[in-house]
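For this view, one protein chain was removed and the others were kept in their places.
Up next is subunit A:
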C-alpha cells in the first residue's frame, strides 16, 4: 500500500515540477492575493484598531489553505484526464483509498508550504505575525480547513468524473462561490439574515468566526466548541466520501469514466 501511495505522490511531484500553471495557480496567485488583501486591510485599518486589518489578512492566509487543498485534490485527476492517462491509473492495482490518501497528503503538504510562504510575506510586508494566534488554535484551524477543502474537492472530482470535462472549471472556480458565505473576511452577522442560515451550514464559517474572536478579543472558546466543529467537519468529509464513491461508481456505470480519457 505504501509503495503505491508513494508512486501516486511521486506522480504529483512530477506534474507540479513540469507545470508552470500549477506553480502560478498555487504560489504566485496565492502570494499576490495575500499582498493585495494586505494593502486592502491596511487601507481599511486607517483610524481603526489594527487588529481588524489583521483579521482580513489572516482570513486571506487561511482561505488559501482551503483553496490550495481543494485545488490540488481536484486537479490531479484532471491532469491525468487531459493526458489520457486516467484510466491507465485505475487499470493499475490501486484502490480508491490509496489514491485519495496520496492526494490528501500532497494537498496537505502543498497547503503547508504555501501557508508558510504567505505567512512570511505577511510578516515582512505588513508586519503581521501569524504566530500571534495560539499555536494549537492555528493547527486546529489549519486541519479543519483542510478537512473541509478535501470534502469539497472530493465532490468536485466526483462531478467531473460523472459529467465529464465540460464542467472542469468547477475544479478551480466553484469554491469561490462559497467564499462570501464562509465569512472569511467579515463576521457572519454582516450577511443578510436569510443567508446566515446557509453560512452556518458550512464549517469554515465557524472556523473564521473563531479566528476573529481569538484575534480581536482573545476570547477563550470552550473546548466543546472546537470538538463540535471538528465532528461537524468530519461528518461532512464522510458524507463527501459517500458522494464521491457514488459518483465514481455512477461514472463507471455510465461509461463516462472510460470516455473521460478520450477528451
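The rule we apply is simple: a residue touches a chain if its C-beta (ideal position, glycine included) is under 8 Å from a C-beta of that chain, and two chains touch if they have at least 3 such contacts; residues count from 1.
Here is the rule we use: contacts and distances are computed from a predicted model.
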Query: The hidden chain: which UniProt name fits, "Fe-S-containing hydro-lyase", "DNA polymerase IV", "Acyl-CoA dehydrogenase" or "ABC transporter domain-containing protein"?
result: "ABC transporter domain-containing protein"
Statement: Residues on subunit A facing the left-out chain by the touch rule are 3-4, 6-8, 10-11, 14-15, 18-19, 79-80, 82-85, 87-95, 249, 252-255, 257-258, 261-262
